[in-house]
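Missing here: one protein chain of the complex. Every other protein chain is in place.
Just so it is clear, A and B label the chains in written order, and each chain counts residues from 1 on its own.
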Amino acid sequence: MKRGGKRQRNLPWLAALWLVGTAVVWGQTPTDEGMVTMKVGPDEEWLRPGVSAVTAIARDGTKIPATVVGVDEASNRVVRFQRHAEETWYWLYDPEMEPDVSDQELLGRLQDAVDVAFYVRMKQTDTAVPPESPAWIPGYRVRYRVRLIGDYLSSPTETVIVRLPTGGWLKPDGTDVLVTTAVGRRRPAIVLSHDPQGDTLVQFRRHEGERWYWVYASNPEATEVDPALLQRIADARKAAEETALRKMAALKVAGERVGIYRNKALAIEKERDTEKRAQQERAEWLKLLPERETAVSNAAARVAAAKDKAEKTAAELAPLQKPANEKTARAVEIEKQVAAARQALTEAATAVEAAKQQGDQAAVAAAENARASAEKKLTAAEEAAKAAQEEAQAARIAAEPALRAQADAQKELADAEAAQTGARNAVAEAQMRITELEGMISKAQAAAAALAPEIEPLQKAAEEAQAAADRAAAEAAAAEQTHLKLALEADPRLHQEGLTVEFREWAGDDLGRWAAVVEGLQQSSNIVGSAIARQVLHVGNPFQPSSPRRFAASYRGFLQIDTPGVYSFFVNSDDAAFLFINQYKVYSRAGFNRPITGVHNIYAVGADIQLEAGVYPFEVHHVVGNTPDGQGLCALAWLRPGSKQWEFVPPTAFRHAAIGAVTAVEAWDGGPLAVFDYGVDDAFTADGLTLYLVRFEAQHGGIVSDHVEWSFGDGARRRGASATHLYVRPGDVTVTLKSHPKMPAFQRRCHIWAPPTPSSPHSLARAVSVLNQTDLSALGRLLLDDMYHFLLICGQPERWPAMERVCRELLKDAKLDVAYRADVRASLMEAMARQGRGREALAELDAALAEMKGVRSAEAQVLMGAANVAWNSLRDLAAAEGFYARVIRENERARLPLVRRAAVAWADMYLEAGDTAKAAATYRLAAGLGRGGPGGERLTDAVTRGALLRVAEQQLKSGNPRQSLRLLRRIEEEFPEQKMEGLYRFLRAEADRIGGRYDAAVRNYEAVLEMRQWAGYQPAALAGLADTYRRMGDEKQALEWYRRTAESFPAFFEERQLSNTVALLENQLARREAQGEGATNTPPVWTPFAGYMQDFEGLAGQTNRLGRAYLLPAMGLVGPHVAFVDAQSGTGVEWDLDGLKLHLQNILGGGKVWLEFWYRDTAGISPEIQPRVRAWMATLAPGAHPNHATDAREVRLEPTFGRWRKVATRLNLPQTQDAVAKIVLAELAGLYEVDGVSVRPITDREEDAFLTFVEGVDPQ
Amino acid sequence: MRTKRLLRAGLMGGLVLAGWLAEARTIVLDARQLERAAGLEASAPRHGWAMTREGTHSWANVIHAGLLDLTRGRCFLFAFSLADIPKGHRITHAELVLPISTWWGTEPRFYLWRVLAEWGHGVCWDYRLVGDKRLEWTRPGAAGMGSDRAARPTAIVRLTEAGSVVINVTEDLDLWQRGAAAQQGWLLSVEDPDVTIRFPSPLYNEASSWKLRISFEPEAMP
Partner (left out) sequence: MMQKVQGIGLALLLGAAGWLAAQEAPPVLPKEVKLFAATGAVSVAVCDEQGLLAAACRGAVSGVQLWKLDPDGVPSAEAVTLPPAVPAGAGALQVGPLRVLFHPRQPVLYVWQGCVLPPQGAPERQAADAEFRCLVVYRWTNNAMETVGSFVGGTHAFLHVGAAALAVDPEGRRLFMAPLRPVGATRTAIGWLDLDAEGLPKQTPVLKPGSLDNRGLEEFEMAWHPYRMDVPDFGDQPLWSLVAPSATVLWSGTPNGGLFIFDTENRRAAVAYCSVPGIKSSAWTMLAMDPIRPQFFGVGQYWPAIFRMAHAEGYPTLLPETRYEEGAACSSEPVVMTTEPPRVAVGGGRSVHAWTSDKNGRLGGERLVWPVPSAEVRAMAWSVRFKTLYVPAEGLP
């Protein structure tokens, strides 16, 4: 079958085609020498009639001619062709049909089974019949028949591990176990883990290709193996262990020495590296230096040139410069004289002024004369100055070009010098840098030199250590060899195969150090469970899932190291975890810890050790203390040499043993001996009360007689091969099964918990039937309370006998609370009335009232119970009226809420009796009584009432009738008189139809049809009536009502597309009548689809058709056969159990079915790969494509460590008459057992009762 | 016809008796008259006063006495002392008024149960101390219906707006006053997964808002 569009990874084998009836051969031993026979179904169009030659193509592409040799009785065409080498997968096709197809395309098809062609898988035909049993060995009382499972022939394992259900039959230390082959040859065996209240893991050596073995057990006087041999073996083992320890210590030392040497070498390398870099830099500088020197010399030359140019220009300038300067000096000089003259003039002027002031004419004149001569001197001086100025100017101009040249020369000289200094600096810098680098080089060399001597001894030490390690390894190998040769016969564990885990309850209190943990482990004697594992990985305690605390898990196995190198190991865990390899502690994490999460430095968490290639025995001990928020995680991870990524140690890194399965158990005297296994069937919770349904299956390898006796650990007892029991408390119980008169009862500790699987609607009915068969007197008071509460709300029609017995038990308790006693009395009366003993119930009324100690509310409760009985079962209106009136009269003065409920019930009775007038009056009375209920006053006005009604109608339209029913009940309580309206009756009818209360629905629909004023609802009422009869299975009535709907409301009929429902009904009616006439005198065989059960009984005999699954008589949970699915060698393999394709005839279109099956992982699942189950529903209508699924669900398979666990899901049925349900197990890795596949329809009543139960007394 | 007569008689009886009500009395008790009160919490199983709220301190539970956060995994037990009701009287009506400050969750509702098992000093989630004997609850958190608490809740109260809620508890008071059941008070619980209802704590200054109104009349009345 094609799985959706996704193309699987390169799967070595592929999903089997969905056609049944093909001879499928797999493995090495084909049916007859070299030839493959194969049948092609009649409806395979690709093989045209008359064609005799086709071609088979193998996986490697070789083509083999195949001939159609004939047709068998089932008109299948038989094709035969020569087998090609060991090939197991072939592809058949007709070359004429597809002349131009390429090999590539063909191989592609082989990988992806496309529908047109047909292919064959060759698989080993597994004959389930064991060879003849050996003679019984005296002294042993029990014998288990064990068969190897899986691809045991090709796997290189030497030993087998099997889980024996011993249940307390062995000696306390569980050593009385003996294994023989079919011919009685004894095989060395050893007990790996023994749980006196559960299973025992035994490992024994295989004998060549033998598949069947017999394990004898339960022999109080079992004789020990020869003690001298044991002693020699013990000594050899101790020597081997010591040498191994020395080897490990040496390896640890070697690892450390190499570490230190590595670090030191690293240091030296760093020094060398700096030296190298310094050298390089120095070389570059040296390269630069000559350039810089030339630059200096150039600069020097340039300076010299500039210098003599400057001299030259200076020389030219000198002759011109001197006169210019002189002239300029003179000009300055004259300028000074002019200034002096000007000064004299001003003095003279002032003298004149002074004389004028003194009025001395003579002085004035003299002063005047002086002033005039000063004036004359001034003008002369000025002219001279001007002339001198001009001469100086001319001289300067003449000197100008020379001056400029000289200035340029100077500048040129200055630049040259600057360039020279720059060049010289550059040179100096280069030299300084070079010297600096040389310094660094020498320092680095010195340091390297200083370290060098140290490296020598370290390297030598590392080599010595490694040499010592090699010597120790050689020594250890030699000691191991001597021990192995000696001990090979006695101890199969020396073949170093198998990974097992054992869980104990932790009785210690200190996790601080290994010594304290060892003390704790010695005290923790209570083994909780043991299993074969594929990886060291678990979350929580799989054997006590409800308490993930205070447990210790010990893994023992063998690590296969292929690439030698330094490995880092790390056990991520809650609280303490220790890893020992070869009894040497490699990793430890003591004390209270949380698992390490988040990003860390890759080397920060692990512990390193150097390992060479080989097999190492290892142990992982994980202990979770009383840490309140511990999840109980433990995961062994490693960092392979050279890798940068932590990963879980994969299953391929461990050495696994072959797996054995117990297929039968026999007693020494041939008496009826049986063991049992269990699985939690369902757990459902309501109002804080959780009930657990647990299935127990007695197993013998054949049919178990019915007189075996169970005791369920809580006082209840039962007979019968398989039993289902109801528990109320989670936790451990010890269940025993007595089957053989002279053997002690088989006992097993069963853990009761609520698995995460969804609850099944059928569980309520099963729980009630279990209750009906349980002897209640043995149950304690607590269980009675819970049983009473369960029966009150489970809504199952068959609950009344159990209810009566529970009520009688409860009433025996004198200290029962008065209100509780009143409830129980009322329930007792209803239970007796429902069983037709209404009169008898009412006779006990007076006794009941006397017990109420005059408490009026309790009396009212009992009286209402009596009224209910009087009317519902005895139809005695007068008596019921009397009771109701008495309740109301006695409680007039107190506003009890109970009084209001009584009045409403009274009015309901009148309504049912048809007296609508009285009903209306009583409803009005009820509205006024018992006011003041919780938040009662606020909902009085009509608006709120109308709103509630509209919401109820809206809920119904949007497809959830349950919410609308709840709203209607609230309306009843708040506004009793509301019940008279048409809309209300229509809504009640719809809710009752969908809730499976078909008669109430019919009554309400007819009431609506009679109410003329509510004509608007008539078409919907007619359609509702028709659908109700369809659901009841009465096609004639349904068709009649549909016809009436079509006639009176054709538009409505079209709009609701009722035509195809009518067509479906007509087919169903036709098929029913056809079956009716076809059969001769036998009654009509018409069986509406009741459900399909596949515990593989039917398939056991035939060549199996389940892909790589084997059908075997074994210790399943349903019937004597189990399907083993072997995906041990693959990783993430997809198994298509086409045997689990279940045809469902005559289904109720659009309904729902409940699909469930049991599974367990016999040899461990590696959760890393996330195995999953896909369940599909497809129609079988003609023309519909077989692969198109109308509904598909996917469920994850959790690791169960050998415990049975249930997978369950709902599937919607298509709108057709027949359908097929199919199950595919995807992404498997490991060995699984699958049993008890069942598909059952869910009726409306069951669904409604279950939802009401889950929603509790007062649903949200 | 008979029922009409009965109805009329009932109504008439009510009117006639009105006159007699003079001696009937109503008393109001509040949190100060609380005889015992305890807050139990699954995650602090040994504490008797542990209406915890998820405090900011992740390492431990915060026992906050100022507010009661009622949610799943917690329940609040409280018992008034009924000494003030004189002997020889019968209860006609009793109302419990509980103050609600706020709530979280859709369609919030809480349950009021009558407690059957004896409890007192040393009560906690796992067990209750009677004298110095340690008696387990039938189910932790006083959840055993019919043994720890009544078989049916006294009331299931749906909250529509903040403020106080009035609950008709006449039947329970009648039981206690008549001595038919030992007075062990009531228990508040929330059963829906994501609903939390916050009550002001009776210890703090809201003590007066927890009220029990009881009206009673002499037994002799017809």
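Everything that follows uses one rule, which is that a residue touches a chain if its C-beta (ideal position, glycine included) is under 8 Å from a C-beta of that chain, and two chains touch if they have at least 3 such contacts.
Keep in mind that this is a model prediction, so the values were computed, not measured.
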Checklist line | Residue in contact with the excluded chain [from A:Lys336, A:Arg513, A:Arg875 or A:Arg889] | finding: A:Arg513
Check: Out of B:Cys124, B:Ala155 or B:Val190, which is the one that touches the chain we can't see?
Finding: B:Cys124
Notebook entry, point to check: Going by the touch rule given at the top, which residues of chain A touch the chain that is not shown?
Noted result: 245-246, 248-249, 252, 512-515, 583-586, 588, 592, 625-628
Item checked: In chain B, positions touching the absent partner -> 34, 36-38, 44, 46-50, 52, 55, 57, 59-66, 120-124, 129, 201-204
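Throughout what follows, only the chains that are shown with their structure count from here on.
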Check: Taking each chain's centre as its mean C-alpha position, how far apart are chain A and chain B in Å?
Finding: 44
Next item on the list: Show which residues of chain A lie in contact with chain B when the two form their complex.
Entry: 687-689, 781-782, 785, 788-789, 817-820, 823, 852-858, 881, 885, 888-889, 892-898, 918, 921-922, 925, 930, 932-936, 938, 1256-1258, 1260
Check: What residues of chain B sit close enough to touch chain A in their complex?
Finding: 2-3, 6-7, 9-10, 13-14, 17, 91-93, 95, 107, 109, 114, 116, 138-139, 143-147, 150-153, 155-158, 160, 165-168, 170-171, 174-175, 178, 180-181, 191-192, 217, 221
